[in-house]
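Attaching a single structure in structure tokens format; questions to follow.
Only one protein chain is missing; all other protein chains are in place.
So, chain A:
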């Protein structure tokens, strides 16, 4: 390389070429704007307030009540329903755990249905946080199970394994989230801030229990079917493009009620309670029954137990 050799030639006919290039650039820009015009429609669906909203844990009390009011009016506007959205916080001294009696569960799927209604799931996709596996007796190998069984239950030689979020104490879903949109609360419930999640679905890939769902489209729920008792971190109608999950119905359980799936269960297979309470039913079961933990080898430390009589 020699120092004074011409390096960048200047092009002749500068102005004519400039005009042609300018023309092309304008054309390109105009087509680009036309191509992405559907975005305008998407932008209408989210307000500036929504866009600018901070992470849930960083909202001041005033900001929080503004947000809740905004979400309520959005529910009215988009779904025509009058809802109240609470901000239920964990009750100190509480650690919720769940247990299912596999000797009793008969796979009728009432829990699945109750969850669907309680949590305002999209009607079209018939979503639920619970999946029930029909399994051959004598194995815990889910490879041999089926979630799409039909017909009269229980079937001979089968048992039923309902699976939902295990509210892990070492939740891989929380670890992987790049923006801290999901975390574990003091009462053991793993929650998602639907207004912070960017929808990367990394948590969905990380969860070993298929407990997370993504809103592939805007959920559709008829106004009259909407459950109006809602909470910010649980069953309010989710925005499109974010991940959601079972919250042990925190809008109920933090208000002293039982989860919807438990209330719906006709066999009494489900037990729910505060493990820190020495006199609780759940505590007695965990201490006296043969308890099984799903995928224990993964080290997720579920707060969800299965037991046999």
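To be clear about the criterion, a contact is a pair of C-beta atoms (placed from the backbone, for glycine too) under 8 Å apart; a residue touches a chain by one contact, two chains touch by 3 or more; residues count from 1.
Everything below uses one rule, namely that contacts and distances are computed from a predicted model.
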Message = Suppose you had to identify the omitted chain by its UniProt name; would it be "Cytochrome P450", "Branched-chain amino acid ABC transporter, permease", "Polysulfide reductase, NrfD" or "Acyl-CoA dehydrogenase family protein"?
response = "Polysulfide reductase, NrfD"
Message = Please identify which residue in A:15, A:37 or A:288 touches the non-displayed chain.
response = A:37
Key: Residue of A:63, A:84, A:147 or A:281 in touch with the missing chain, whole complex considered   = A:147
Query = Among A:83, A:165, A:242 or A:303, which residue is in touch with the absent chain?
reply = A:242
Task = Name every residue on chain A in touch with the hidden partner chain.
result = 1, 3-12, 17, 21, 28, 31-32, 35-39, 41-43, 46, 51, 55, 131, 133, 141-143, 145, 147-148, 163, 172, 175-181, 196-202, 204-210, 212-218, 239-243, 295, 298-300
